[in-house]
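Quick one: the structure is below, questions incoming.
Every protein chain but one is kept in place in this view of the complex.
Residue numbering begins at 1 within each chain, and the chains themselves are lettered A and B in the order written.
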Amino acid sequence: MNDTLRTEKIAFFCLLIATIVVIIPVALILTIVLVRGLSAFSWEFIFAMPREGMRAGGIFPAIVGTVYLTLGTAVFSIPFGILAAIYLNEYAGRNWLTRTIEIAIINLAGVPSIVYGLFGLGLFVTFLGFGASILAGSLTLAIMTLPVIITATREALSTVPNSFREVSFSLGASRWQTVRNVVLPNAIPGILTGTILGLSRAAGETAPILFTVAAFYLPRLPLSVYDQAMALPYHIYVLSTQVPNVSLKIQYGTVLVLVGMVFLLNIVASVIRSRFRKKKTW
Amino acid sequence: MVENNKIIVNDLNVWFDFEPAVKNVSLQVKKNEILGVIGPSNSGKTSFLKTLNRLNELYPRSKTTGEVLLDGKNIFTEIDKHLLRRRVGIVFALPLPLPLSIFDNITYGPKLHGLKDRKRLEEIVEKSLQAAALWDEVKDRLHSLAFRLSGGQQQRLCIARTLAVEPEVILYDEPCSGLDPISTLKVEEAMKELTRDYTQVLVTNNVKQAARVSDRTAFFLMGELIEIGETKQLFTIPRDKRTEDYITGRFG
Partner (left out) sequence: MKRPFEYIIEKLIFLSGIASIVFVILIFVFLLKEGLSLFGSYNPFAFIFGKNWYPISDPPQFGILPLIVGSLWVTFGAIVIAVPLGIAAAIYVAEVAPHWLRDYLKSGIELLAAIPSIVLGFIGIVTLAPWLKYLFHLPSGLTALAGSIMLAFMAMPTIVSIIEDAIVSVPKSYREGSLALGATHWQTIYRVILPAASSGILAAIMLGIGRVIGETMAVLMITGNAAVMATSILQPVRTLTATVAAEMGEAVAGSGHYYALFAIGIILFIISFIINILADMFMHKK
């Protein structure tokens, strides 16, 4: 008996070590980025235009570009993502078409991000003639974000008890009326959480925007959806691999801004999720 | 005799997932009566009930044959199912308030059908709550959440909610199964009052409740209608032995 218990103790200790190995780097990375990046922060860094080939000045246009792209992604992916989830959960029957759609969504979720970049280049930039633009970039990111939004919305819709639907139908409501009046309002918190998380991922993506929108240096801020834009992920990539003599401080600072934006979105999503879990009346 | 019968059921068969739930049932529901439906569990009572307002169609793979006539018109082919459900309302076994205020629960139905006038809505709320014997208890807190009510009050709220769309028939699916005796009594009293204006069908597991409340009673067993008749007669001299066995508690 002593032997097996000792084996268990050893085994559990190894498991603990493994978990620590997984978690510690996260803390390390975040700490490094925070400490080294914070020293680059200044009013100028955040709000001014870049100077000297990006070696001085600010990263404001990259921040703005990322914001525009995230908004564009939201505009294109959220409505269709929610409607698609409604179709799958509330309207579709169990048949081959539904199964095919589900397989398609799984595949869209697994397509490598660079392949999305190629797709965006082929369809939006070239074939439809949008050129490298915020429009092309947003559309590409939107298709990439679609599976995330659909999945999160489907989960939110399924948490609404079926009895609510049955009551609504029994009072003579049509399916759309039931969805609109009973299902959707009660699924909104879950939908919001999932959507914001999906957008936070889109904000951090580099490969899809490489050929569809990103530029390293633009003299002014983008003025229309047909303009190219700078973007934080791309900026980090070029600064750290292609531009010589950029101070590490600036690189870390840019990384910190991106991580900060992404984490801010994540925190907002978490707060929404926990606040509504408390307020839930059912 | 269409004039006297609110609902006529002819040879109704209902399948769920290819399993037969209701087999060859034929009966009539008379205007303004309370028809009790009794039987052990899995006898098809609830399936039968939910077919009367086509709620069975919410379950995937449900199939029906036969006809059900409401005022002479076939509910499957001649009446739009959303309109049907307004005319034939239902109260479920567990109290199921929507996560809204009392007021909004009751006005949910009328608003669906286009009613917007605030005054009219307030009238409907008062009228329905009165008819469900709940008005006095909640008239001061119409805008508080329906969940805050007790089980019995919630169930009467559901009755009021069903009445708000002004149906002609009210179906009850074991409405008192989760309620204490006092609340049960209140619900039964409400049902007897409603008989004046509505036709009611009451499915219940509680044989004594059927004896108390219904004018006529139907006994279902394994999806089939075994016997139907005046409540007094069914409970004292039932024609079928199986009915007698169930009523006297030999099984069920």
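Going forward, contacts are C-beta pairs under 8 Å (C-beta built on N, C-alpha and C of every residue); 3 or more make two chains touch, one makes a residue touch a chain.
Note that the structure is predicted; figures quoted are calculated from it, not measured.
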item: Contact with the hidden chain (one of A:40, A:63, A:134 or A:210); value: A:210
item: Residue among A:121, A:152 or A:199 touching the omitted chain; value: A:121
item: In chain A, positions touching the absent partner; value: 4-5, 7-8, 11-12, 14-16, 18-19, 21-23, 25-27, 29-30, 32-33, 79-81, 83-84, 86-88, 91-92, 97, 100-101, 103-119, 121-123, 126-127, 143, 146-147, 150, 174-177, 200-201, 203-207, 210-211, 233, 236-237, 240-241, 248, 251, 255, 258-259, 262-263, 266
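Just so we're on the same page, only the chains that are shown with their structure count from here on.
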item: Chain B residues within the chain A interface of the complex; value: 53, 55, 58, 60, 82-86, 89-90, 92, 94, 96, 98-99, 108-109, 112-113, 145, 147, 161-162, 165
item: Contact footprint of chain B on chain A as seen in their complex; value: 93-94, 163-174, 177, 181-182, 186, 281-282
